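All remarks here apply to the structure that follows.
With one protein chain held back, the other chains of the complex are shown just where they sit.
Now for chain A:
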């Protein structure tokens, strides 16, 4: 076979690839990245992955300890709870509530927030200011408290929680995008593009947006960990996802009664929640560090 590459050619990596290489150098970031990928896959395929239906009760195996314990059985890998439900199945099925719904809330908030923020950032004067501060009043209330207020009015349900969390996240996205665009728009390369006679849409989508993605990634990871914590906290308080649904926060709340008898019922969902949030934060922070490193080097 003919080899067209006779000479060794040193190719400097593209900006995105550079970030990936920086990330790869950090073992914690890599671990967090793979864990999150696995968690996402498990969440997507949870209906096929669960060994039992999350609600099915086994009367013969109530409060079964996990399988590595002496009294455990291998058919219930993580043991069973006080109603004889398989904890592993419930944790896997719960990832939809505890990871999928926050993802959805962040996605919706990001789409709305980034559009309004971009509009605010690309316009000037009163219009920009109005759009930027249009949802600011929401920022004055902590997200959990606002969720409580909305639930107090509309009643406890997952939909209301989602609504509250999305509403809280939108102004944060607006501000982040607006500020990022304002930081960029007087830089020389933007002026150069303006003198090229580019249209406003091209200016935003091709010139400025690629340069603010890093800040958006950070904002998104931050929003995601907030959303996960809030949904779990409201589930724990019994105001969000309602009891039979296998949400991790709800499972924690239920396990409180039997914490001395069956600690695995509390530890396992808690661990799932802890590792998920930890890896999201580690990944977000590493991405930020990688981007800062790339900017410093160039």
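Here, a contact is a pair of C-beta atoms (placed from the backbone, for glycine too) under 8 Å apart; a residue touches a chain by one contact, two chains touch by 3 or more; residues count from 1.
One rule holds for everything that comes next: contacts and distances are computed from a predicted model.
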Of the options "histidine kinase", "Iron complex outermembrane recepter protein", "Peptide ABC transporter ATP-binding protein" or "2-oxoacid:acceptor oxidoreductase subunit alpha", which is the UniProt protein name for the chain that has been left out of view?
"Peptide ABC transporter ATP-binding protein"
Touching residue (missing chain; options A:51, A:155, A:210 or A:244)
A:210
Chain not shown: contacting residue from A:69, A:196 or A:242
A:196
To test your reading of the contact rule: which positions on chain A touch the chain that is missing from view?
12, 14-15, 187-189, 191-199, 202, 206-207, 210-211, 298
